[in-house]
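Yeah, one chain of the complex is gone here, protein chain that is, but the others are all in their spots.
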Amino acid sequence: MSRIGVFLCYCGSNIAGTVDVEAVAEMARTLPGVVYVETNKYTCSDPGQEGVKNAIIEKGIDRVVVGPCSPRMHEPTWRKLLADTPVNPYMLEVANLREQCSWVHKDKAIATEKAKDLVKMAVAKVARLSPLHSTEIPVHKKALVIGGGIAGMQTALDIADAGFKVTIVERETSLGGKMVMLDKTFPTMDCSACICTPKMSEVGNHPNITVKSYSEVESVSGYIGNFEVTIREKAKYIDYTKCTGCGACETKCPSKVINEFEQGMSKRTAIYKMFPQAVPSKPVIDAEHCRMLQEGKCGVCAKVCPTGAINYQDEDKLTTETYGAIVFATGYKLIDWKPLYPEYGGGKYPDVITGLQFERLVNASGPTEGHILRPSDNKEPKSVVIIKCVGSRDPNKGKAYCSRACCMYSAKHAHQYLDKVPDGRCYVFYMDVRTPGKGYDEFYMNTVHDGAQYLRGRVSKIYKEGDKLICKGEDTLTSQQVTVAADMVVLETAMVPADGIDELAAKFTVGRDADGWLVEAHAKLRPVETNTAGIYLAGTAQGPKDIPDSVCQAGAAASKVIGLLNKDKLESNPQISRVNEALCQGDGACANICPYGAISIVEKQFRENSRKVTRPVAQVNPGLCQGCGACTVTCRAGAMDLMGYTNESIMREVDALCQW
Amino acid sequence: MMKYANFPGCSANTTGKSFTISTNYVAKKIGCEFVDIPDWNCCGTSAAALTSPELAVALPARSLAIAEQKLPGLDVVAACAGCYKSLRTSLVYARKSAENLEQVRELIDMPYEATTDVISLLEAFSAPEAREAIAAKVVKKLRCLKVACYYGCAMVRPVEVCDFDDPEDPQSMDELMALIGAEPVDWAFKTECCGAAQQMAVPKEARPMIERIFQNAWANGADCIVTSCPLCMLNLDMREAEINKARIAAGKEPFDIPCYYFTELIGLAFGGQASELGIDIHFHPAEQLLQKRAQDAIELEKAEAAARAEEERRQAELAERIARKKAEKAAKEAAAAKEGADVGKEDAR
Amino acid sequence: MPVVENNANAIPEDWEPKIIAFCCHWCTYTGADLAGLNRMNYPANVRVLRIPCSGRMNPQYVIEALNKGCDGVLVCGCHPGDCHYVTGNYYARRRMMIFKRLLEYEGLEPGRFQVKWISGAEAGKFRDTVMKAVEDVRALGPINLTREIPYFELPAMPDDDEEAFNAVPEEVFPEEVNA
Amino acid sequence: MLLSKQNLMPLLNSLASDVDVFVPTTIDGVKKFARLADGVEPDFDMINTTMPPKDLLFPQTQKMYHFDVDKNGSYHIHEYDESREQIVFGIRPCDMRSIVCLDEVFLTKGFVDEFYANAREKLLTVSIGCTQAAETCFCTSMGVDPIYAPNADVMLQDTGDAYKVTAQTPKGEAAVSAWSEFLSDGDAEPVNCDVTLKVSMEGVVDKLEGMYDSPIWENLSIKCLNCGTCTYVCPTCHCFDISQENRKKDGVRFRCWDSCMFSEYTAMAGGHNPRPEKLERERNRFMHKLNFFERRYGMSLCVGCGRCVEKCPVALDITRLIDDIGSYEVAPASAE
Partner (left out) sequence: MSAQEIIRARAKELLESGEIATFIGWEAGRFTNQTTPLVITDAADAGKLVFNEYCANTLAKYVTDVLARGKVGLVVRGCDSRAIVRLINDKVIKREDVYLVGVGCPGMKDRKTDEPLKKCTECRHNNPLVFDEMAGENAEKAVPEDRFAEVKEVEAMTAAERTRYFESIYAKCIRCYACRDVCPCCTCRECFVDQRRENWVGKQNNVAENRFYGLTRVMHIGDRCIECGECERVCPMDLPLMKLNRKVIQDMNDLFGEFESGLVISAEPSVLTTYELTDREEFM
């Protein structure tokens, strides 16, 4: 027979003010199973807690009901208190006598009556609870970072500096991501290579970091602390141990391929290094365009290679490792504006370029060695029009959201153009200028003072007349139509999630919002975590942002990972679902409904009526189950029950309220 | 067999007279029959829309209802872009929901199912069957005539209503012009508005809209502008002189860019005379260009013929030289063979 | 067994509606606490039963509540999209829509079974929902489903003195009980 | 003595004035015995009711006693006795025979169930012989005379336009003497009632002894759904379960019908179930009907009323089982 102790609290006058605590105590003594009732002025105070502890030990109480404030406030306190007593911390029920009783009802008699009911419910429930113990989950002290851009690299560095092993999986042939493509970075105008390449080499040489370039995640299974990830290292056809990165092969390779890194404004060879400062600074053979691999002719690079590092028979390598935590730093790409904006020529006019193409033009290692020459005829454009929010803030044609960073980098582009073409004229068509960071607005003001002509309005049409690009727009401040004859137009296009993010996220059961960005656990309070425990986000994978914000998030994600990997084992939430295998039909309705994928259907052997039977039953993974209970209702047979809120305890709680 | 219910519109026999004449000419030639909708009424264009939305829907709906009963199964063709826009807008409104259809029925107080479709004349003539017929009937290709195809805005926008060709860069008229041998020019103002009614309302502000169109066409090397809407024709053709006067005053060079209906040029290609097609009653003199280009075409043909002749001659000469060399070689071999034979004989002796 | 037409809708004057509210821990329970913090005032006829998520809400609890003595049932959860467990309230929404129609089909007045999405910040909405529920149920009177509560007309106990029955027993110490 | 049919209703109304008279009738489409009251039309032409009359003696849910714990932990128990004077008018001979079985179970061999006993004493049984039998009736094969129930208090036999009334027990005589104003003396031959369905019970009981493992049970039980219909409509099924509903400090213990067809009937703590499959449960039911009861009380527990044959959703038929048992050769009991 259970020995229930009821500890009611005055909470000073908060409860006692409108609830006759003694009368409730009297009623409590008459409840079945209750052996000891005590009232206390401040139960949560140290003397109060001591009193409770002694009473429990003295009276041999094995279940506790506390009648204080809301469980959201002090449930952890009572749990810690019970941890020092022989009573299991989960043999506890809290009756909310303050926030939902004394504070909200004026009439003392009615409030007392309600308090009695609440205590009755709590006693009925605690009588049916069973002791719960959290299980331990091992934590593998290794982290996986997907994506080698600035966010991925910063995360990896922070984790590695904390002494944990990190693997970076980068899809491209080198680290650097989008940042390394840029020329200068706002607001300080330091050259992007100068601050990005040192980080890349730091990552490349860090003892705790293994870089897997030209690789992708093949498959993943497992849960927090124990992610089994298979990584496919695509064939590079070059033996990196032998290759010294001398680049002889690149000079001799006959086939010409559009250079994605240079945004299609120049050509590269089939065997190529993305850019001079690439890390790993060794080339890769692009199988699709290599004549040797496609038609079996050529083989020049093998002949020329001083160390014989070329190996045409190379294959993809699959490696599987276990990681404790995973960070998504998969970055972004620019929206493909051509099909969306035929009015800007839809790609017909080569001189209508994107922001990244402009970055390559103005970049010293770019196709034009830093001289701003327009792609059509390599002439220096004397008048440039920059159009902002192309695809952003445009629900009809593009994306509804603002891509955050373009206001700053369009001001930067204008500044760079006016800097490099002193006699040039630069027009910027904008809707709003949003420059909220430190030193941001001052940067924008400098650009305006440099002579950039900011016209508030959208460009409705661009057409070619002669060798000029006529931009028809409006200036809403003077409410006049404006037509600018430009030599070159730069479209600051919207940021959208990187290619292939859908399949990747699906593999990890990470949610994606309507626009395809990875969904954080809570927009304000948990921006770098996801709903899947052990998986974190950093950088533009979670949404459009600029480099400073990405680096901040990288640090945050790293700190979360470090916090997780510091633990040798994880305490799992004990209030999780439990399967009664005798009742389980194995139809998997619970597995479908579980938002955390915590339930799996496994074949198990049972002895039934002296016969051995193997049949499918559900199995709950304590690491993933968050205790929402959706599976308990889906399971018609009632095989699935949620510990802490069992069917029986809720039923009796309902009965207790209805005078049963 | 191409048969359509025709919605003439108010401009058919007035400002758009030559459009109707040339259309009938072409239709007769390619065996396409247009049956006028009996007792059709004005489509209301922008005026009705300004007065009340119900009127803008009801006016066109009445004609469509009559077409539905009297000419069942025939699509309605509206030559003028203005009529086409109004009819389409009313049709799309009625088809949107049962309530709308019910409301329209009440307005026009006639049975109406909104089943007959509405297409523009350009769409009718772009149908594959029509294009084959046109190609077959072409007698005289309008060579070296550079045309700027001007669709105007009502023909292609808004997409939800018109749903015909590409709203930004339509090609159907360009293809027809290429079919009859003309050279369509790639220019940027295909679908730029000509100012329509604003030319009457606010002439001072609206005139530059027309000038821009001429300017872009001229800049891209077009000889003339081809259109399929009487209102655009009116604004371009009739007001070119006025714009030229203003340009001369401003010290700019006047334009000499005549405007045609696309059916007029097709008629020409069928061998029709300018007078038969109504080209003679344009505001801006339109015939000299045609004659000049006809001359150019003839010289071009002559030049081409000459070039072809030249080419044949060269080929013949080349063939002949090869033949001669081959003959010499044969002769040399024969000679060599003979000597061999003599040598053989000497050995034999 | 004849259908007992008990407590026909004559509302006894001292009758107070008894309503149970199944509130999800993360949103509505927080909202209720917030109502308390702001010292809002609402009738005391509603007792809150805490469940982790509205997805945990099993229709069988509602039937048990209506069968065993409640005059009204309130089920509250997070707004769709805010659920702490991501999809809990989406499932609950479908299930409750169907179940509410089924109960009303069987004659239960709509006011007796209400479902509301109340977020952690909507203290005011929680108070209004409670007040509206109490008003609705009070207007409807005691639930007129045949229930088993009165079937056990407790026979008069021979020594049935009420206040003796409720008198407070002295402490029962473990040693005594086992002795 | 004779009771003319015209006097039947007046007799019933007079009886009903002071005692509950239960007559066969149809309520809401269900044929059962219900208390005569306005709005309840007795229907004596009905061959038999779907719900058996055992409900009067052994209701589906019966409150046994109320308990409560008072302040100093002592228990008070108060028995319910809801039995009251009842007359069941129009009970068929087969149902009367089932009451004999129930009496055996509830009153004999030293175990007297006082709830049943109270009800039984206060019950006056007025049986009416059958005039026609349903296709599923096979009472004659089970030793029941369709027009004569030996243990009924008063026996009415249909003689065309009147009933031949014979009192058979002291209680019956007392009752009949009270009906004198409705009766008229004279005698008439009761109409006979032939029962089409016949099975031979000969040797069935002994054969069943050796048929524990015979394949008959396999083929029979396969089609059974294991629902409780047959046991709840059977007049002789008497199994019940005891449970209680408790409130704070008091509660009521009640008993309610239970069916050996439910797996939960024999479910034990720890999950073991001595009769886990349909086969065992089916075998147990028929063995109890045709063998166990015979061994213990010397009479078959099946009265041939045919209700289970009529109402079984899958038409599982005890008469065919009896035929199969008849034609089944028991393998010679092996040596060991």
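For reference, chains read A, B, C and D in written order, and residue numbers begin at 1 within each chain.
Rule of thumb we're sticking to: contacts are C-beta pairs under 8 Å (C-beta built on N, C-alpha and C of every residue); 3 or more make two chains touch, one makes a residue touch a chain.
The model shown is predicted, which means the values in this text are computed figures rather than measured ones.
Shown chains touched by the hidden chain across the complete assembly: A, C, D. Of the listed positions C:M40, C:C53 or C:V115, the one in contact with the omitted chain in the full complex is C:V115. Note on the undisplayed chain: of the listed residues D:Y80, D:F262, D:F292 or D:Y328, the one touching it is D:F262.
If you put the missing chain back, the residues of chain A touching it would be 582-589, 592-593, 616, 634, 636-639, 647-648, 651.
Residue positions on chain D in contact with the hidden chain: 28-30, 50-51, 60-61, 135-136, 197, 219, 222-223, 225-229, 231-233, 241, 243, 245, 254, 256-259, 262-264, 267, 278, 311, 313-317, 319-320, in rising order.
Although one chain is not displayed, its contacts with chain C can still be listed: residues 1-4, 59-60, 63-64, 67, 79-80, 87, 90-91, 93-99, 101-109, 115-117, 144-148, 151.
Note that in this section only the chains that are shown with their structure count from here on.
When chain centres are set by their Cα atoms, the one at the greatest distance from chain D is B. With each centre defined as the average position of its C-alpha atoms, the distance from chain B to chain C rounds to 76 Å.
Once the centre of each chain is set as its mean CA position, chain B and chain D turn out to be 98 Å apart.
Within chain B, not a single residue touches two or more of the remaining chains.
Multi-chain contact residues, meaning those touching two or more other chains, occur in chain D at positions 71, 245, 247. Of all residues in chain A, only 30-32, 582, 608-609, 659-660 touch chain D in the complex they form. Listing the residues of chain C that touch chain A in their complex gives 18, 20, 25, 29-30, 32-33, 35-37, 39-44, 47-53, 55-61, 64-65, 68-70, 84-88, 91, 95, 127, 149, 166, 168-169, 171-174, 177.
Against chain A, the residues of chain B that register as touching in their complex are 166-169, 188-189, 216, 219-220.
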